[in-house]
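Missing here is one protein chain; the remaining ones are kept as they sit in the complex.
Our next item is chain A:
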């Protein structure tokens, strides 16, 4: 087997390849296409589309000088292509908005359909496998949009959860604004935050306005979702109709990343952060927390991680799985360290160290 781990950092894309998920060959920063400035572009969004005969890699990168774009590769990162004639993602003139960066790529049940969540608060859809995209007007024109406001990371739709079987159902999450959902393919959207707190607002459980940091969907039950909120960890058993707290048993309810097991229902990893005012791992100890019962109980899943004080946290897209039957887990930190664990083996192994801040990781079995 060949496994690919794509690592997006504050300065560039790094690629790690392994045959056994123990030893990794890491290369980078990668030049995307012909643009040499991309070696120090921020890479917030990576997608690995394994629905295709050959996996397609998608990368959203943005240069502080030269702006954002989206590149794709059909040869596992050897060559990268960016459309020439028109930008892959652009806001229509009447919006008055300009594309700042891609935050997320997501793949639903329809071949060649790729969703992109971007900053500012935009959702784009591609029907050509992620090469070019069109703004979803239903969400952009939502009357709530003018009341969404930027979290520290920026005003972005950072999470997209297409229903795995029903293309009319898509759930998104944003900071801030919270969870929104469509059941008609994106024509209309409604907020879906019932039960999620917002301790930074006067109304503690508003209809919308929550700072949801990340949402994931359960592997076996499409109606079950998990949220890591800006304070609070939640589960929904009715596809975001109502959320209930599952934070009890965690060392902290703050954090950014939460990841669902790719095939085992009710199993998630969480990467707690001490608090909004103390954005370090709890006890300054790098750790993952695991639940195998949909959040009813949690246990540390941290074997192999550093035992000395550690101060780098795991950002919202800096943790993932590779989807393999013997699942691999991966995460990176703001200290530039990247770790991998294989389900059947247990224990984290270091893939890379001393990279720039890790913003996102995506992995897949690619051969």
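One rule holds for everything that comes next: a contact is a pair of C-beta atoms (placed from the backbone, for glycine too) under 8 Å apart; a residue touches a chain by one contact, two chains touch by 3 or more; residues count from 1.
Everything that follows uses one rule, which is that contacts and distances are computed from a predicted model.
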| item | value |
| --- | --- |
| "Recombination protein RecR", "histidine kinase", "Quinol oxidase subunit 1" or "Molybdopterin synthase subunit MoaD" - which is the UniProt name of the missing chain | "Molybdopterin synthase subunit MoaD" |
| Full-complex contact with the absent chain, from A:86, A:165 or A:202 | A:86 |
| Chain A residues that touch the omitted chain in the full complex | 34-37, 40, 63-67, 69, 82, 84-87, 90-91, 93, 98-99 |
